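Complex shown without one protein chain; remaining protein chains in place.
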Amino acid sequence: MPGRSTRREYGAVSLLEMRDVEVVYQRRDGTPVPAVAGASLDVNAGEIVGLVGETGCGKSSLAKAAVGLVPVAAGTVTFEGRPVHALGRRARRPSERRLQLVFQNPYESINPRRTVGSQVADAFAIGRTLPRSSWQPRVEELLRRVGLPLDSGRRFPHQLSGGQRQRIAIARALAADPAMIVLDEPLSALDSSVQAQVANLLVDLARDLHVGMLLISHDLAIVRHVAHRTAVMYLGVVVETAPTAQLWTAPMHPYTQALIDAIPHADGAGHLPVSLPGEIPDPARPPSGCRFHPRCPRVMDRCVSEVPELVAKDGGRRVACWLHEEPVAARRAADVPRVPR
Amino acid sequence: MSTAAVLSRPVSSAWRRIPGAWKQPLTVVGLVVVAAWLVVALLAPWIAPYDPLAQGPNLYQAPSTAHLLGTDELGRDVFSRVLWGARISIPLAMLLVVLAFLIGGTLGGLAGYLGGWVDELVMRGADFVFAVPTILLAMAVVAALGPGLFHAVLAVVLVSWPGHARVVRGLVRTIMQSEYVTVVRLLGSPTYRALAVDVLPNIAGPISVLAALETGNAILLLSALSFLGLGARPPDPEWGSMVSTGAQHFEAWWIGVFPGIAIVSIVLAFNFLGDSLRDAFDPKTIIKARGA
Partner (left out) sequence: MTALLSVHDLHVWLDTARGPLSIVDGVSFDVAAGQVFGLAGESGSGKTITALALLGLLPAGARTGGSAIMAGRDILAMRSSLRRRTRGREIAMVFQDPTSSLHPMLTIERQLTEHLRYQLGLSGKDAHRRAVALLTEVRIPDPEAAMRGYPHQFSGGMRQRIQIAIGLACEPRLLVADEPTTALDVTVQAGILRLLHRLCQEKDLSVILITHDLGVLSSLADTVTVMYAGRVAESGPTAQVMGHARHPYTRGLVDALPHPEAADRALVPIAGDPAGPESRPPGCAFHPRCQYSKPSCRIAIPPLIRIDDGREMACPVDPLVASMAQ
């Protein structure tokens, strides 16, 4: 496929780099709401990074900032070494078209009045990357790649199920020959039995096409199966990133632990999940110091006044928590890391 | 498909639902009446028994076998005049709607697409027109320009364009913000292409609903202006002016009543048609079968 060798050159540099990104919205009364308050994240070619968090954490805003749908108020977003520009009235730059986005709702992200095949072919039509005679075979190849029957190109969206439509959305992104795809809750609108199908597809695509993916999801369990690395966000900041397996077996940040404990298990054992006390604060008025401190079971004095930075740890992990920053001598006995379930 | 999907049809199958919609009684009535009047308008010169302008010796004749709907104050055959009236009202109304849509739709589309001061300007203009009672504004325009059908048409276009503008603006804005337009923008599409390929086909439906409803409205307004003496001039067999004459000759009720029935029938018919089209396009309508 064209463009492969170019990607290999960037081996050492991350495909997508986000540094200290801030995204600010204006509320109706004029108060600025920092949806993302300084988040940093990297995605490499061929890897799937899961971005998880709850309401108000800013993951959706970060995803949109990554592709330029919303402007960044501060910080940098770099794709293939070049800064990403916000989408304005003018057409998007060709270099940035290799950075694509798949939306959550397959019922709204596809034009109901056009055949799905014509929409998959949009990338060729717009980018003029293929001669017209090659469109049909390429569309069929893409449909096959996402696991749809070849004749589905002639159908209209309402003739397809939710899972099939989401595959069309993915095929449409693939038609732009992307190096990187951001997926904003791609599985949330699908039935459970269908989620597994699309999740497997994403893993296959990342592996076969060496495409990097940033997968935003509120469903930690599925992210665990799909993502190589996972980042956790809380109230606009990234609090922890780690290789997925380690995030689950040995979470470092108390919020990560709380998220894991809150997941109900479908084993029939009847255990109630653990709830986290308190509420997510208003992003416009975040708590002082560590944003999680009012709800943290391991809170210390330092957490109230000082903001912990996202610091690199062994094994490619990063965490923003004073629990892991204190000098060894001052560590209290009670702070021995818990062995999770 | 889930129950929710059963209860709310997606928009793209709306054109498919039109055959189903045709089974609704009111739709059928609307369609039949409009079709009948269109035929009449086309064939009036051949089906009308008399020349609509020919004055005769029998004034104020009640409906009889010779004159199906009677004669008016100058001995002219009311039936023929009613038939010929269709040739005036219907084409003019259709022309009117097309003009209003072209002007209003373009302005509204630009307002929705460009936003900013263009949007402000267009919407304030529309607000001004809305603020004044329709018929008064139309009258004022005709009074300024001088009476006559052509001026009446202009006046009605002037009071109708804001309705079209507002609808088109709303549609363009909504669709420009829809996710599928965002997707093609991310694929690198310039906005004009998104407009042509993704926006315009999606607004064809609601626009046609509006057009059907507005045609009825236009006929009503034209007739009203003629009734007031500001539109058609005598001896044109325009329905509104015929009703006006009829109001002055109350005992000869046939002079005013039959043109009045003609107006009511065609306006209602267009309204039924417009409502059915709207129901067919509304994804939330369940097309119910008999009973239940």
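For reference, chains read A and B in written order, and residue numbers begin at 1 within each chain.
Methods note: a residue touches a chain if its C-beta (ideal position, glycine included) is under 8 Å from a C-beta of that chain, and two chains touch if they have at least 3 such contacts.
Keep in mind it's a predicted model, so treat the numbers as computed, not measured.
Participant: Based on the whole complex, identify which of A:T76, A:Q136, A:S192 or A:S305 touches the chain you can't see.
Facilitator: Selected residue, touching the omitted chain: A:S192.
Participant: Of the listed residues A:L69, A:A86 or A:I280, which contacts the missing chain in the full complex?
Facilitator: Considering the complete complex, A:I280 is the one touching the chain left out.
Participant: Have a look at A:R19, A:H85, A:R145 or A:R224 and name the one touching the chain we're not showing.
Facilitator: Missing-chain contact among the listed residues: A:R224.
Participant: Going by the contact rule already stated, which one of A:V13, A:L150 or A:A262 would touch the omitted chain in the full complex?
Facilitator: Of the listed residues, the one touching the omitted chain is A:A262.
Participant: Which residues does chain A use to touch the chain missing from this display?
Facilitator: Touch with the absent chain occurs at residues 54-55, 161-164, 191-197, 199-200, 203, 218, 220-222, 224-225, 244-245, 248, 258-259, 261-276, 279-280.
The rule we apply is simple: only the chains that are shown with their structure count from here on.
Participant: Show which residues of chain A lie in contact with chain B when the two form their complex.
Facilitator: Per the touch definition, chain A meets chain B at residues 67, 69, 87, 89-94, 97, 100-101, 103, 105, 107-114, 119, 122-123, 126-127, 156-158, 161, 169, 172, 175-176.
Participant: Mind listing the chain B positions that touch chain A in their complex?
Facilitator: Where chain B meets chain A, its residues are 1, 9-13, 178-180, 182-191, 193, 197-198, 201-202.
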